[in-house]
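Sharing a structure with you now.
Apart from one protein chain that is not included, each protein chain of the complex appears where it belongs.
The letters A and B name the chains in turn, as written, and every chain counts its residues from 1.
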Amino acid sequence: MSNAIVEREVALIDLLDRLLGGGVVIAGDITLAAADVDLVYVSLRALIASVATAEEKGMLPRMGSAL
Amino acid sequence: MIDLFAITDDPAPPLPTVAPLSAVASHGLALVCAPAAHVEVSPEVLWRHEEVVEALMEDRDLLPVRFGTRLDDETAAARALGERHEELATALDRVRGAVELSVRVFGERSGEADADPPDPVTGAEYLRAKAAAAAGERSVLRSVHEPLASRARESRRLAARDRHELLTAAYLVDRSAVEPFVEQVSRLQSANPRLRLLCTGPWPPYSFTGE
Partner (left out) sequence: MSDKFLHTPPDLDLFAGEPPRLDDALSRRVNADPEKLERGLAQLVLTVVELLRQLMERQALRRIDGGTLSEDEEERLGRTFMELDKRMEELRTEFGLDAEDLNLNLGPLGNLL
C-alpha cells in the first residue's frame, strides 16, 4: 500500500474511534444515515425500559438451550 | 434540523467561518451547531466535521459532541443544554486547557507475513497462550502505558480494534505538555525496539467527556 493511503487509513481509524465512540451524547437519540441504512443509537436507559416491555410481551430470546 | 458539533463556554470567541455555525447559549454554556447537512456519511464528511471541531478547539476549550447528533432546531438545543447544564459544566472544567492524544502499540512484525501461532489444540496449550498474552499485555502496560499516563491529566484504555494490538489508549494532556509527551513516546519507542508505537493527535477530548 502506498504511504499516503496507509496514513489516511490509520488516521481514519483513530478518527472513527473518537467521532463515533466518544463525545457527549445529547438527547439520547442519534440517527445516522449511511448508504441505505438508518441506524438508531439508544441510550442504555431506554434499552432497559424496552427490556421490561419485551418481558411483558414474551419477546425475550430463548437462551437456555443455546448456553 | 441542526447538526451539533461541540459544547463551549458562553461567552466565547467569535465562531470560525469554516462552516455556517451558530451558537445556542444557555446557563453559561453554548452549543455550537449548523444547519443539518443531509449527506451520505463518508470519510470526507467525517474529516470535514472534525475540521470544524478542531477549528473551534484552536482558541477555546470544548466538549466534542458525538458525530451524527441531530436535533430539530435551536430551541431543542437550548432545552438539551438547560437540562444538563450542571453536568456539562463539570465535564467542560475537567478538560479545560487539555487535548486528547491517542497511542496504539503493536509488537514488531514477525518473520513470515503476520503468521499467527498455530491454534491451540490442548486445554493446556490454550491456557498457556492466554497466560502469555496476559503477560505481554502487563509488560506493555508497565513499559509504555504507565510512563505516559504519569504525564497526562487522565488516561483511558480503549477497546482494541485489532486483536494483535497490545495497547490502545487515550491520554488527556495539558496543551503545554503535548510536546514533552510526544518526546516521551519517542524515547519509549527507542527503549522498546520490539514494539511499534503510534501516537496521533491532538484530538478534541472525545474520550474524556464522561459518557
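In this text, a residue touches a chain if its C-beta (ideal position, glycine included) is under 8 Å from a C-beta of that chain, and two chains touch if they have at least 3 such contacts.
This structure is a prediction, so every number in the text was calculated from the model and none was measured.
Visitor: Among the options B:A12, B:V41 or B:A78, which residue touches the chain absent from this view?
Guide: Missing-chain contact among the listed residues: B:V41.
Visitor: Tell me which residue among B:M57, B:L81, B:V140 or B:L158 touches the hidden chain in the full complex.
Guide: Only one of B:M57, B:L81, B:V140 or B:L158 touches the chain omitted from view, namely B:L158.
Visitor: Going by the touch rule given at the top, which residues of subunit B touch the chain that is not shown?
Guide: Against the left-out chain, subunit B lists 41-43, 47, 68, 101, 104, 106, 108-109, 120, 122-127, 130-131, 134, 156-159, 161-164, 178, 182, 185-186, 189, 196-201, 203, 210-211.
Visitor: Tell me where the left-out chain touches subunit A, residue by residue.
Guide: On the subunit A side, contact with the omitted chain comes from 1, 3-4, 6-16, 20-21, 32, 34-35, 37, 39-42, 44, 46-47, 50-51, 54, 59-61, 63, 66-67.
We adopt the following convention: only the chains that are shown with their structure count from here on.
Visitor: Quick one: subunit A and subunit B, Cα centre-to-centre, how many Å?
Guide: Comparing mean C-alpha positions, subunit B is 17 Å from subunit A.
Visitor: Applying the document's contact rule, which stretches of subunit A touch subunit B when the two form their complex?
Guide: Answer in residue numbers: 8, 10-27, 30-35, 41.
Visitor: Can you name the residues of subunit B that touch subunit A in the complex?
Guide: Spelled out, the residues of subunit B in touch with subunit A are 4, 7, 31, 38, 40-41, 43, 46-47, 49-50, 63-71, 76, 80, 88, 91, 100, 102, 104, 158, 161, 198, 200, 203-204, 206-207, 209, 211.
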